[in-house]
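Have a look at this one.
A single protein chain has been omitted from the complex, and every remaining protein chain is retained in its original position.
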Amino acid sequence: MITLLTDFGISDPYAGIMKGVILSVNPSAQIIDVTHGIEPQDIMGAAYLINAAYRYFPKGSTHVVVVEVDPGVGSDRSIIAVSAGGHFFLAPDNGVLSLVLENLCADTIIKVENETYFSKPVSRTFHGRDIFAPVAGHLSKGVGIDSFGPAITRDQMVTIALPKPYLSESGELVGQVISVDRFGNLITNIDLQKINEAFGFNNDQGLKILIGSHKIAGLSLAYHDAAPRSLLAIIGSMGFVEISLNFGNASVYCGETRGSIVKVSVL
Amino acid sequence: MITLLTDFGISDPYAGIMKGVILSVNPSAQIIDVTHGIEPQDIMGAAYLINAAYRYFPKGSTHVVVVEVDPGVGSDRSIIAVSAGGHFFLAPDNGVLSLVLENLCADTIIKVENETYFSKPVSRTFHGRDIFAPVAGHLSKGVGIDSFGPAITRDQMVTIALPKPYLSESGELVGQVISVDRFGNLITNIDLQKINEAFGFNNDQGLKILIGSHKIAGLSLAYHDAAPRSLLAIIGSMGFVEISLNFGNASVYCGETRGSIVKVSVL
Partner (left out) sequence: MITLLTDFGISDPYAGIMKGVILSVNPSAQIIDVTHGIEPQDIMGAAYLINAAYRYFPKGSTHVVVVEVDPGVGSDRSIIAVSAGGHFFLAPDNGVLSLVLENLCADTIIKVENETYFSKPVSRTFHGRDIFAPVAGHLSKGVGIDSFGPAITRDQMVTIALPKPYLSESGELVGQVISVDRFGNLITNIDLQKINEAFGFNNDQGLKILIGSHKIAGLSLAYHDAAPRSLLAIIGSMGFVEISLNFGNASVYCGETRGSIVKVSVL
């Protein structure tokens, strides 16, 4: 099984062409789109989503992430293949796997250099088609990961700094919104473990959540715990505090978006 | 075969994650997207589309519908599994199957409660991942539908009232636009059977169709029956009267949209 996570969108044929190349190499590959809707060149957004998604796929899956800033393609940035936690990852070496590799210990990290597995000639602009796709096809067919190039170490990989919640001097747990979904839910980087560490065992009702000028008392167990058109905070499906508006769009209602500061403290 | 119809959009990873969970349970499942583009929480829109779509899939397919208003998720609304007409349906008990069950007689209706088949822990916000997906995976693998919970009857399910055409005192068949597609076609809830009942055997040319201030004479057999940039009425692919603009977008041209009243009468 191969998953794809890119910023290609779905109006251009790029994602479809990658699938054609993969299936030309491995006709029995099963290809699943995680999403092609990453904002162009949003490496941090992709870093969060691949970490949220990979764990729901069967072990042995190959997760292909193609999100790069312009200079990546055609530059001397590397492409890396990682074996970790029973999954394979194939991505540009631009930090997009930073969050995955905070959670998983890599067994093997390979700098993908063996052109035997590339589609030639390799174009100047579309390594998704000419390198990522055929390498993913061969990986999914069982070619050993160390066939694709030399091993490197974790600290030879590019790492991006992902914002972490911290405890302020006044005792607030300060995080931020890391993602806004289609429903306007504001997904933060604050999870229950961080709350427990900050305030002792978490008490859903004993917490106060602040975003902008809005205060929310307590964590809800369900959306309907809040009155219609009221804000609520809830532990979302990724395990993080999310701020939602019952019957509405919290992002629009609050005027908050990715990067907005969220504070959790005791009520 | 499993079909998915949700309001998740495709920029978030939710649909992809559901597929990962399904394939973790049943690696040989074939998953087809009907659409993830339902407007958020538009249960009525989903009710029309699942009824339009399921019949084109092979018998034995499992159709998963996840469209809910906020309070549904995490609330005590049920999830139901239905066997009807050789198909399986898995949906929240919020009326989204109302139209399907006007057309099909349910053999079995199950309240999905058997947590053996859930992914645990069940999150507060994403039952698509934690209940719908694994249950669909097991259903598609051949687990008997009555394994998932107790049987209930049709009248124990939530039903939503879908607008029906009616005959006015002045003899007009009064319906409404139930859907507008990408091309601006206005799809009504008036079908040939209703026209026959109202006016005797239908005569394509003997009818008059009114929408807003626009009058259309006769039903067309093809778009090109109308002059360019002219409105026409045609029996669309779902079997309902559709109002289209030759070489254009009828919805934009007329300023009409879902809910707009459409009247059919004899010319």
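Which chain is which? They are A and B, in the order written, and residues in each are numbered from 1.
Everything below uses one rule, namely that contacts are C-beta pairs under 8 Å (C-beta built on N, C-alpha and C of every residue); 3 or more make two chains touch, one makes a residue touch a chain.
Keep in mind it's a predicted model, so treat the numbers as computed, not measured.
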Problem - Touch criterion as defined above, residue of B:104, B:157, B:235 or B:262 at the omitted chain - result: B:235
Fill in the blank from the handout: Full-complex touch with the removed chain, picking from A:12, A:102, A:115 or A:146, is A:12
Handout entry: chain A, residues in touch with the chain not shown (by the definition above)
Key = 7-14, 16-17, 19-21, 23-24, 27, 31, 40, 69-75, 123-126, 129-130
Problem - Sites on chain B contacted by the missing partner chain, in the whole complex - result: 1, 3, 5, 10, 30, 32-38, 49, 52-53, 56-58, 61, 181-183, 185, 220-224, 234-237, 242, 244, 246-248
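Rule of thumb we're sticking to: only the chains that are shown with their structure count from here on.
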Completion exercise
For copies chain A and chain B, the superposing rotation on Cα atoms, rounded to the nearest 5 degrees, equals 120
